[in-house]
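Left out: one protein chain. Kept in place: all the others.
Labels for the chains are A, B and C, by order of writing; each one numbers its residues from 1.
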Amino acid sequence: MIIMKKDATAEEIKNVVAEIKKHGLRADVSRGEFRTVIGLVGDESKISFAHLAVLPGVKEARTVEIPYKLISREYSELFDGKDESRIVQIGDVRIGGEKPVFVAGPCAVESKQQLFRIAEEVKAAGADILRGGIFKPRSSVHSFQGLGSLGNEEAREALGWLREAGRKFGMPVMTEVRGEMQADLIAEYVDILQIGARNMYDQDLLGRVAKLGKPVLFKRHFGAGIEEFLSFSEYIVAEGNKDVILCERGILPVGKGKGYTRYTLDLAAVPVIQKESYLPVVVDPSHAAGRRDLIFNMSCAAIAAGASGLAIEVHYNPAEAKVDAQQMITPDELKEIIDTCKKISNTVKTHRKKVKI
Amino acid sequence: MIIMKKDATAEEIKNVVAEIKKHGLRADVSRGEFRTVIGLVGDESKISFAHLAVLPGVKEARTVEIPYKLISREYSELFDGKDESRIVQIGDVRIGGEKPVFVAGPCAVESKQQLFRIAEEVKAAGADILRGGIFKPRSSVHSFQGLGSLGNEEAREALGWLREAGRKFGMPVMTEVRGEMQADLIAEYVDILQIGARNMYDQDLLGRVAKLGKPVLFKRHFGAGIEEFLSFSEYIVAEGNKDVILCERGILPVGKGKGYTRYTLDLAAVPVIQKESYLPVVVDPSHAAGRRDLIFNMSCAAIAAGASGLAIEVHYNPAEAKVDAQQMITPDELKEIIDTCKKISNTVKTHRKKVKI
Amino acid sequence: MIIMKKDATAEEIKNVVAEIKKHGLRADVSRGEFRTVIGLVGDESKISFAHLAVLPGVKEARTVEIPYKLISREYSELFDGKDESRIVQIGDVRIGGEKPVFVAGPCAVESKQQLFRIAEEVKAAGADILRGGIFKPRSSVHSFQGLGSLGNEEAREALGWLREAGRKFGMPVMTEVRGEMQADLIAEYVDILQIGARNMYDQDLLGRVAKLGKPVLFKRHFGAGIEEFLSFSEYIVAEGNKDVILCERGILPVGKGKGYTRYTLDLAAVPVIQKESYLPVVVDPSHAAGRRDLIFNMSCAAIAAGASGLAIEVHYNPAEAKVDAQQMITPDELKEIIDTCKKISNTVKTHRKKVKI
Partner (left out) sequence: MIIMKKDATAEEIKNVVAEIKKHGLRADVSRGEFRTVIGLVGDESKISFAHLAVLPGVKEARTVEIPYKLISREYSELFDGKDESRIVQIGDVRIGGEKPVFVAGPCAVESKQQLFRIAEEVKAAGADILRGGIFKPRSSVHSFQGLGSLGNEEAREALGWLREAGRKFGMPVMTEVRGEMQADLIAEYVDILQIGARNMYDQDLLGRVAKLGKPVLFKRHFGAGIEEFLSFSEYIVAEGNKDVILCERGILPVGKGKGYTRYTLDLAAVPVIQKESYLPVVVDPSHAAGRRDLIFNMSCAAIAAGASGLAIEVHYNPAEAKVDAQQMITPDELKEIIDTCKKISNTVKTHRKKVKI
């Protein structure tokens, strides 16, 4: 990280950037109110910090030890004296702002009729964003992989429904990008690109999706520590895309015996990440629990822990869903959850300010 | 499990019990409104269910597959048609009732002055029960093991302070029993006996503590699945002591890299256990987080998840605590947490009833 | 799975295949000595087994519950009465045969000189296959990502060196395919395509690499259970590519405190997988241990557990390696390991046959 002097000229800044590029790295220039900070993106071993430190206009050149400097709160504070959380804005929806945001929809888009009915009902229940899986990541090659996997035509058709449903019911739409080859196609149709838990480590996919210029909802892998999660989200931001929404969706359970939930929801990750990074954090209680009778409790807990929103799977008739039927809730249940969570959010935010730690 | 006929006589019941004892097992007789159910405690392979089934007055003899039948909600429903959660009552304090209960105090009792000052301040902040460690389980033999470990006299003195502080400030008191040899001594002085996470698997200690006839706060081991946790709590109830408070305090973290918390708080365990067992569940956010700046958020989350109470470590000056200084909060912070949690609890309970799953 | 009658005609088989395709699934036809078995690949919920069962020539139509039927030993036994392990053959090298196979080379290819010197020395030490990373998966975007990541030209140049070194020293060569976009390019140059642990769940990459018609070395993700590992290897075999070498390389460590190894090598996975699947299993002790002083012991242990080979990172001067320097061993150490492992393999194979379980 190169911290420029207050009075560094545009020419001096340009010069430092050129020097960085000469060594095969990229430069992330942040012009703050007080000073300009240049982040290095790429293999830092290829460049001499001692050399950078003596270039004209440079105040300090230092290595940032944490592997996620571009998304870190500490780094963002540095250059303009502000410690601001990022708000990802899509139309009227603000993720990371004062109010919690609710993403809802079917696990998998199965038909136009199914999607539109669910879209209408989740909107009525208070949802802000519509989600629906078209390319589904599955453990078994012998399971339904989503309409998108049936062919290009089917993918376009399903993506078209999603866009149409979003417009009709006034919600931005989100779907998962599972492979690099589908990224461009999907970006034509949706407002938020989701990277699923299983693809968290797929740095080529991350880079590709980042470049599409749309907000990215990035899910934590169930085997990833928080440091790894943040390090891989850095791959997205390193492409210049800071509209990243981090999503906790459960980690591997510990211990022997019967598994009562699919994954273990790590809610402490919410305040921990908020202290480390300025990016907003949401929670997906559906995949973590894997059973509908826990969604109410875990949604309330996630918001109480400070999450900026929830992503919940909803179906008007859970029993007939083709994927993850056992974890779907109904629109009525969603409404109750949204109402409760809004109240909890208010209570928690009011009191949280009084506690100084 | 032996389900007696509705009109089974006292003689017939006695006869079945005798038959069970003859094979070296114990019998847990539950006389319900509708019928009497006799639970078998011990090695069931030593007795023939077919033989029991034909004894006079027996309606049905069946094996219960789950390893925690004595504490299971299903089993308790069976005999009197009621599905009731157990309320553990100590004086005026009701754990498992409508209102959340707050246990607070220092990690380790260090002096009379320290304990009394903390007791006074946590009471003022709204705490219901006073906790304080006298025999401390520690990873290293080279660390402070609590005043109790210094000798019998010191143990008695510290236990005496605890009892006195509880009486003076009107709170029942709780401390941990770490080894079988200390159990009788401790039971003389305190109202609730705690079994720590590290001793969860110590079935001899469990049996011994259970027999002392006092409520037991039983902590989940950080490597234990929920089924194991419930199976070992069965060791306490098998001694006839149903005043067991289960406590979630964090499980082993998953993933590589920096650990931001000591353990991973598994809040889904709260509603899961509530569905499996009639015993109340509380949460200890202090040991799970291991850092004070997460206690507010995780306390709110625990109550939102449905916990019947919290156990929090408090010190008027965290920096000077001998053990776990980094996770102590101040009495002021405790007050804010208690106030917020009470509001959350009200909101959640009101809405939860409307959701039928 | 459709089991045809012994005397089923080619016409009848064709007919069943057509019926399967009509429903959007693929058919994996295995003509055995005794009978023909047709495996279904794809979403089985879309087809009626009852309907298939009554087609002419069909003896039985049954669902296979395990999610990895195409690679399962049980399934392969079924159709020709043989229980044979698959031998993946590349030139003279036979993976899965009587003798253990040794893959060795640098973690990352850094220069032609470096690669050629290592190739020469590992060959002299007894290595069978040359490995070298050109596209490196890294936790941090700020670390060296391999020569391949510098651009297309650099990638081609490094891949060319690898091919040339392999030819010069008489070893097939292997490198990792990290993203879908690089798959075709890499397949032009190397003999074995590696899919790294972090990409294990990337089903689109798996499908793409499978289709390139070359043997695939498939590494287990550090958060994956064995069932998941096998289920995802099914994605490769489902494309008709049965030349899959499974590789155990360590799973997430358990427990608190200092990490003495990077991952926990799960050596029981070797015999477990050998009982479940006919595919060969090799072990990578380098990434599991993350430190060179354990490689000898863990290599011996892996071969003693029954592994068909080892993949080991080697450098003539470990200290100067750009990636994973601390886990490289020297060619001299490799030679000692290979010599010892060959003896252990002989001893174990001779005695193993006498034990009937």
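To be clear about the criterion, contacts are C-beta pairs under 8 Å (C-beta built on N, C-alpha and C of every residue); 3 or more make two chains touch, one makes a residue touch a chain.
Computed from a prediction, not measured in an experiment: that's the story for all the values here.
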Which displayed chains the unshown chain touches: A, B, C
Per the touch definition above, residue among C:A27, C:V109 or C:L294 touching the missing chain: C:L294
Given C:K6, C:K21 or C:K256, the one touching the chain that is not displayed: C:K256
Footprint left on subunit B by the chain that the document does not show: 24, 40-46, 67, 69, 137-145, 150, 178-182, 198-199, 201-205, 208, 221-224, 228, 231-232, 234-235, 238, 252, 254, 322
On subunit C, residues whose C-beta touches the chain left out of the figure: 222-228, 231, 251-261, 264-268, 270-272, 275-276, 288-289, 292-294, 296-298, 300-306, 329, 333, 336-337, 339-340, 343-344, 347-348, 351-352, 354-355, 357
Sites on subunit A contacted by the missing partner chain, in the whole complex: 222-223, 252, 254-256, 262
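By definition in this document, only the chains that are shown with their structure count from here on.
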Distance-to-centre winner among chains (Cα means, whole assembly as reference): A
Most heavily contacting chain pair (counted by C-beta pairs in contact): A-B
Centre-to-centre distance between subunit C and subunit B (centres being mean Cα positions), rounded to whole Å: 48
Whole-Å gap separating subunit A and subunit B, where each centre is the average of the chain's CA atoms: 38
Rounded Å distance between subunit A and subunit C, as computed from the means of their C-alpha atoms: 32
Subunit B: positions in contact with at least two other chains: 222-223, 252, 254-257
